[in-house]
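A protein chain is absent from this complex, but the other protein chains hold their places.
Up next is subunit A:
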Amino acid sequence: MEWDWEFVWSIMPTMIEGVKITILATILGSLVAAVVGLVIALLRRSPNWFISRPVGLFAEFIRGTPLLVQLYFLFYVLPGAGILLSPLVAGVIGLGLHYGTYTAEVYRGGIDNVPRGQWEAAKACNLNPTQTWLHVILPQAIPPMIPALANYFIAMFKETPLLSAITVLELMNQARSIANTNYRYIEPMTMVGVFFLVISIISVFGLRWLERRYGRVER
């Protein structure tokens, strides 16, 4: 089978539609992951054993199981409990939760890197815990972790094709439906690969810039 440029241009608009959804899912998922990660990281530091242990176990469980199965769980099991989620919402929650457990580790590292003296100074200034976190610890902890967080958001971007399994019409799903109606797999599948490669390469440059701006990425 030959590569057909004519066909490539004819399916381009549909593919662009898919790319939009893919990017939308990545951005929303990143926001959820950023928040979920912070919450998990803070709860795991709780002095209360009954909070820190279950949260830790939950995060460990999410990290040890495949995203695809978690998406199925959100999409197929929750409606049985009366919670109906649209495919995109289920997808964003799934991505956000899964990557939230990864970003939680980044937050943990960033928070641990704030020198002890800062905590003691905050205590000496009679700041309460909320003030300590909001005005002293987080403003110092977050900038150095931005490149590492961005790294996970790029990884998340590469996982968005999984959303096609729960019928979100993103890039991969558009490509599959085109391939199935036209019986041509080479062009759509290769184009999906090219789209991903191009966006990844652009984001790698973005990541380099972030690293220069905020310091080394932790690997």
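Rule of thumb we're sticking to: a residue touches a chain if its C-beta (ideal position, glycine included) is under 8 Å from a C-beta of that chain, and two chains touch if they have at least 3 such contacts; residues count from 1.
Just so we're on the same page, contacts and distances are computed from a predicted model.
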With one chain of the assembly withheld, which option in "Ectoine/hydroxyectoine ABC transporter permease subunit EhuC", "Cu2+-exporting ATPase", "Extracellular solute-binding protein" or "NADH-quinone oxidoreductase subunit F" matches that chain's UniProt protein name? "Ectoine/hydroxyectoine ABC transporter permease subunit EhuC"
Using the document's definition of touch, tell me which of A:L31, A:I83, A:L134 or A:I201 contacts the absent chain. A:I201
Who touches the missing chain here, A:I111, A:I137 or A:L162? A:L162
Which is it among A:M15, A:L67 or A:A104 that touches the chain not included here? A:L67
Residue ranges of subunit A at the interface with the undisplayed chain: 1, 61, 63-70, 72-73, 76-77, 80, 158-162, 165, 172, 176, 179, 185-186, 189-190, 192-193, 196-197, 200-201, 204, 219
